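Everything on this sheet refers to the single structure shown next.
Shown here: the complex without one of its protein chains, the others still in place.
Labels for the chains are A, B, C, D and E, by order of writing; each one numbers its residues from 1.
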Amino acid sequence: MSEKRTALVISAHAADFVWRCGEAIALHQQLGYEVTVVCLSFGERGESAKLWKQGGMTLDRVKAARRREAEDAAAELGAHDIRFLDLGDYPLELDREARFRLVDIIREVQPGWMMSHSKWNPYNTDHMYATQVALECRMIAQAWGHNPGQKVLGAPQLYLFEPHQTEQMGWKPDVFLDITPVWEKKRAAIECMEGQQHLWEYYTNLARNRANHFRRNSGGQAGGRNAEYAEGFQSVFPRTVDELT
Amino acid sequence: MSEKRTALVISAHAADFVWRCGEAIALHQQLGYEVTVVCLSFGERGESAKLWKQGGMTLDRVKAARRREAEDAAAELGAHDIRFLDLGDYPLELDREARFRLVDIIREVQPGWMMSHSKWNPYNTDHMYATQVALECRMIAQAWGHNPGQKVLGAPQLYLFEPHQTEQMGWKPDVFLDITPVWEKKRAAIECMEGQQHLWEYYTNLARNRANHFRRNSGGQAGGRNAEYAEGFQSVFPRTVDELT
Amino acid sequence: MSEKRTALVISAHAADFVWRCGEAIALHQQLGYEVTVVCLSFGERGESAKLWKQGGMTLDRVKAARRREAEDAAAELGAHDIRFLDLGDYPLELDREARFRLVDIIREVQPGWMMSHSKWNPYNTDHMYATQVALECRMIAQAWGHNPGQKVLGAPQLYLFEPHQTEQMGWKPDVFLDITPVWEKKRAAIECMEGQQHLWEYYTNLARNRANHFRRNSGGQAGGRNAEYAEGFQSVFPRTVDELT
Amino acid sequence: MSEKRTALVISAHAADFVWRCGEAIALHQQLGYEVTVVCLSFGERGESAKLWKQGGMTLDRVKAARRREAEDAAAELGAHDIRFLDLGDYPLELDREARFRLVDIIREVQPGWMMSHSKWNPYNTDHMYATQVALECRMIAQAWGHNPGQKVLGAPQLYLFEPHQTEQMGWKPDVFLDITPVWEKKRAAIECMEGQQHLWEYYTNLARNRANHFRRNSGGQAGGRNAEYAEGFQSVFPRTVDELT
Amino acid sequence: MSEKRTALVISAHAADFVWRCGEAIALHQQLGYEVTVVCLSFGERGESAKLWKQGGMTLDRVKAARRREAEDAAAELGAHDIRFLDLGDYPLELDREARFRLVDIIREVQPGWMMSHSKWNPYNTDHMYATQVALECRMIAQAWGHNPGQKVLGAPQLYLFEPHQTEQMGWKPDVFLDITPVWEKKRAAIECMEGQQHLWEYYTNLARNRANHFRRNSGGQAGGRNAEYAEGFQSVFPRTVDELT
Partner (left out) sequence: MSEKRTALVISAHAADFVWRCGEAIALHQQLGYEVTVVCLSFGERGESAKLWKQGGMTLDRVKAARRREAEDAAAELGAHDIRFLDLGDYPLELDREARFRLVDIIREVQPGWMMSHSKWNPYNTDHMYATQVALECRMIAQAWGHNPGQKVLGAPQLYLFEPHQTEQMGWKPDVFLDITPVWEKKRAAIECMEGQQHLWEYYTNLARNRANHFRRNSGGQAGGRNAEYAEGFQSVFPRTVDELT
C-alpha cells in the first residue's frame, strides 16, 4: 500500500473538474495514480442555466442531471472515484461539520497532491471559497488531535487549476503538463457537458494554446518537446527536490 | 555529448556564488553536471571592505585576493569551471560587447539551467542588474541571427538564488534543494572567504533553517525527509512536466 | 423599459455613499439614470461618535438620526431611492437570508453598474466585507436557479469608490468622473452630515484635487478639460468596447 | 484637421503589431482613424529563425524579407502608415538620438491613443524595453522645451497589447474590443507571416477565446453581445469620463 | 495612569507568542510596559503532535499541558498577564460573542501597540484568521456605540510578528528590534516548549541572523549597532512622527 499513488481534486461545482483539469486526471490515472474527485456542490443553482431555461425544472431534477454528466465525464477520464457532497451553491458554504466531512475524505485518500481553484475570483466567489476551504481542511487533516489515531496527512502540494479569464484572477501557471496522450479522453469528457457546447471549442483552443506554452518552455525554437495539448497549474507550496532541472 | 548535463551560475561579484548557491554547485557536480561559474566582477570596490581597511591596498591587489578566494571556493565545491569577466563593480555595467561575451559563454556552456540574483535589491543595485543582464543575454543566445551557424540556446530555467534579507527583495523560494550530502564542501568553500568570517555562522544558520523548511514541505510532522541542510531557489519560468508530484 | 438606465450603490454604513460617490449619484440622476442606494447598516455603533458623546443616547435614537441624515443627503443628490437594511455594524454581518434580501434588490433594480467599497481596509473591516458581499450577491443574482423565473442579472461593472487613505487600502482609480456640473449638490449633501463637519473641508479639498488629476489625464498642459471637481473610481471587471479612446 | 482621429502603435519587432493588435488597427481604420505603426526593429536577429535556418542568409536579406511581410500585413489591415526605424534587435537599444526620432513621430502623429508591449517580459527583454521607451518618449513629446514651437503632445492613453503567455508577464486586460467585423483582415495579415505558420492557429484560437471573455463581461448568460473575435488590452493611465458605463 | 504603557499580543495558539515575539515581550516589560498576551486557543489539536503521539492522551490533558508551558514561558518573559480564551483550534473560529470577549480585553488593556500573525498563511489558516479577527476587534473597540460609556480604543499600531517561512506568507519586516539585552529570557522561554526541541535551535539561529539584518540597516560596514539577537516585525498602519530618523 505504501506504493499506492493518489491525488485529490476539490471541485466547487460538478463540472469544474472536467474543464479545468480533466486531462491531469486522465493522465495520472494512466500513470497508475488513483485520482479522487470531490464535488462540493452540483452547481445546480448557478451553473445550470441551460437546464433552468427549460420548462418544469426543479432543483432535484437539475441536480440529478448535473450529477449524471459529472459521473459520465469522470468515467471518460477514468477517475478512480467521484464524491458529491451536495452542499449547495451560489453561495457555497461549508459549516464545521461539512468541512470535517471533507477532512475525512482527505485522510482517507491520503493524496500525494491536491488540486482546487484559483485564490481570487471576483466573478465566482464559490471558486475562491473552495480554495480557502481546501487549505483549511488540509491543515485540519494534518492535526494529530483531530480524530486521534487516524493517519494524519503529510504535506501534499496544492495545485490551482486554470480559471476562466486567468488574468482577472491573478492566476499564474508555474507548471505545464503535456496531456497529448490522453487528449481524446478529455474531449470525450467535455462532450458529456451537453448543456455547455459553446465551451467545447473554448477548452480545445485553450489546450492547444497551452501546448504552445509548453513548447516555448521546454526548448523553444531550438527544439522543445512537440506537445500538442497541455494544461497549466499554479503551485501554492514550494517543492522539495534532490536535483534542479 | 548529448548526454552531458550542464549549468551556469552568473555571479555579480566574486563571492556571491559561494554564499548563495555553493551547495547547489557541489551537489550537481556530484550528480554528474558540469557547472560553470561566471563572475562578472571581483566585487573589488564594494565587497572587499576588510581588504581596503588594510594599509597600502590597490585595486589590483584587491582583485587578485578576491580572485584567489573565489578560485579556492570553486575548487572546494568541485565546480567545473570559473570565469572572471572583470567588468568592474559598484556600479557593475555591461556594454554591448561585454554582454556579447556573456552570450558567448552561455552558448558555449549550453546550460540545462542558469542561476543568478533576485529581481529586486534596493541595497545592491549590481545584484538586480546582473539578473536583468542574465535575462537579456539568455534571449540573445536564443537568437538564430546572432552569430549565425552557432548552436542556439534552448529554454533553460533561470533560478534566482537567495539574497540577503530575502523579504526586502521580494524573493520567494519555490524549490528547496536538500544539500545534506555536500554540506561539508560548502562549509569549506565558505571558509575560503577569509575576509568575511562573520558570515560563516550566518550562512550555516541559514542552511540549517532552510532544512527545516525542506522538512515542512516534504511531509511535515507526518514524516518529511530528514534534510539537515538545504538551499532555496526561485524559478523565473514555468516548468514543463509529464507528471505532477 | 428597456431604455431605463439604472445603477446601484451598496454602502456599508449610512453616510459612506455621500462622501465617496455623492457626485456620481447626482450626475447620473441628471443624465437620466435611476440610482438606488442600499445602506447595509446605519453606522450606528461605529460611525456616530459625535452622537454617542451626547448624553442619554440610545441605539434607536442614533439609528433614527443617521437615517434622517442619509435620507436628507440622498434627497439633495436626487437619488432615485434609498433602502436601509439595518443589519448592524462594527461588525457588519450578513447571514444567508440577509444576502438574499440584497440579491432581491439587485434583481429588482437590474443595475447597469454597481458600486461599493475598496477591496482591502485594515481600519474598517466592515468596508471590505461589504465589497465581498457585493461580489457574492452579484454572482447569486446571475444564477438561473435562484428564484427561477425571475429576471437574472447581466454582468454589470462593479466600481469601487474612494476609501479614506487610499494608499493604505491598495485602491487605484482607473476612471475619473467630471462632476463639476453637480458639485453644489454634493456639497449640500455633505452638509447634511452635521456630526462630521471636519470632513466637509476634507472632501471638498479632495474633489478639487481629483479634478487636477482629471485634467492631467485628459490633456495636461496641452489643454485638458477644465474640470473643477472630480471623483475617482476603480473598476473590478474589464470593459467591453467597440472603439478605444 | 481638429477632427482627424489618430493612433500610434510602437512595435519592438516588425511582426509584433500583427499578432497582438492587428484587429485594433483594422477596426480603427474602418472607424475613420489614421493608425500609424512604428517598427523599432525588423526582429531580424531574434525573430526570424525560419529564415536563418535557410542557407546563404544575410542580415540584409532577413531585414528585407521581414520588412516586406510587415508592409504586406499593414496593407491587409489598412494601416495608414508604417515606419521602420531599423534600430537593431536582441538587444534593442535606443540612444538619445533614436529616442528623439521616435518623439518626432509621436509629435507628427499626435496620437489619440498609443499602444505598445507589456511592462514585464522575462522571455523577451526587447518587449519591455520598448514599453519603457514609449513612456519616456511620450513624456518628452509633452515637454514644451523640446523643440520649442512644435505642437506638444496631450495625454494619450497607452494601451499594452497582449503578450505571449500573459500570466508570466503580469499582463491583465481591462478592456476587450469586439473585432468581429474585421476578423478576415487580421487573418489575412497573419497569413503574410509566412515564416510562422504555427502561430496562425494560435492567434485564431486566442481571438475566439477572447470573444468568450468579451461576452462574459458584456452580459454573460443573461445575453451579452455575441462577439466572435476579440482582442484585449491593458490601460496604463486612468480614463476621464462624463458618465460611468 | 496616563503614564502606563501597555501592549497586547494576540496569539492564535498557546505557543505562538513565544517563538515569534518572546523577546519583544521581555524587552518591553523591562522598559516598563505591561504586556498582555491573549491565547485564542491552546493549539491543542493542531500544534501538539508530540503529546498526541504519547499513549492515553485526551483533549483536556493536552490543553492542560499546553497551558502550563505557555504560562511558564510567559513567566520567563516577565509578561504582565496571559489570558486563555480556549476557543478551539484547527480550525479556530470566533463567533460574535467570542469576538466581543476579545474586544473587552482590548478595551481593558488599552494597548499602545498590538501584535499578531501575518496576513497570509496557506499552511496555517488559523494564523491568518487571528489577524483578521485582530483587525475586526480593533475596529469594534474604537466604536463609541459599543458598550457606550466604556473608554474607546485609540489607534494603536498592529505589528505582525514573524511567521514560519516568511517568504511564503508575503511577510516583510519593516522594523528590527534589538533584543540582545533580554536574549537569555527568550531562550529560557523557548526551552519551556518541551515538545518542540527541534525548534530551539531554529529560533536561536533566526534571532542571530536577524541581528545581522539589524546591523546592516543601522550602519552596515561603516559601523552599525552591534546587535547580537534581533526580532523583525511588519507594521500594518503608518506611523505618525515629529521627526524623520
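The rule we apply is simple: contacts are C-beta pairs under 8 Å (C-beta built on N, C-alpha and C of every residue); 3 or more make two chains touch, one makes a residue touch a chain.
Just so you know, these numbers come straight off a predicted model, no measurement behind them.
Asker: Indicate each shown chain that the hidden chain touches within the full complex.
Answerer: B, C, D, E
Asker: Of the residues listed, E:132, E:147 or E:217, which one is in contact with the missing chain?
Answerer: Among E:132, E:147 or E:217, only E:217 touches the chain that is not shown.
Asker: Touching the hidden chain in the full complex, which residues of chain D are there? Just list them.
Answerer: Interface residues of chain D facing the absent chain: 96, 99, 132, 135-136, 139-140, 142-146, 148, 158, 236-238.
Asker: For chain C, which positions touch the chain that isn't shown here?
Answerer: Considering the whole complex, chain C reaches the absent chain at 49, 123, 164-168, 171-173, 198, 201-202, 205-206, 208-209, 212-213, 216, 221.
Asker: Under the stated touch rule, tell me which residues of chain B contact the chain that is not displayed.
Answerer: Counting only chain B, the missing chain is touched by 44-46, 48-49, 52-53, 57, 59, 62, 89-91, 93, 122-126, 168.
Everything that follows uses one rule, which is that only the chains that are shown with their structure count from here on.
Asker: Return the chains shared as contacts by chain A and chain D, ordered by label.
Answerer: Neighbours common to chain A and chain D are B, C.
Asker: Greatest Cα-centroid separation from chain B: which chain?
Answerer: Centroid comparison gives C as the farthest chain from chain B.
Asker: When the C-alpha atoms of chain B and chain E are each averaged to a single point, how far apart are the two points in Å?
Answerer: 36
Asker: When you check chain D against every other chain, which residues touch at least two of them?
Answerer: Answer for chain D, listing residues that touch two or more other chains: 49, 123, 168, 173, 213, 216, 221, 232.
Asker: Where do chains touch, given as pairs?
Answerer: A-B, A-C, A-D, A-E, B-D, B-E, C-D, C-E
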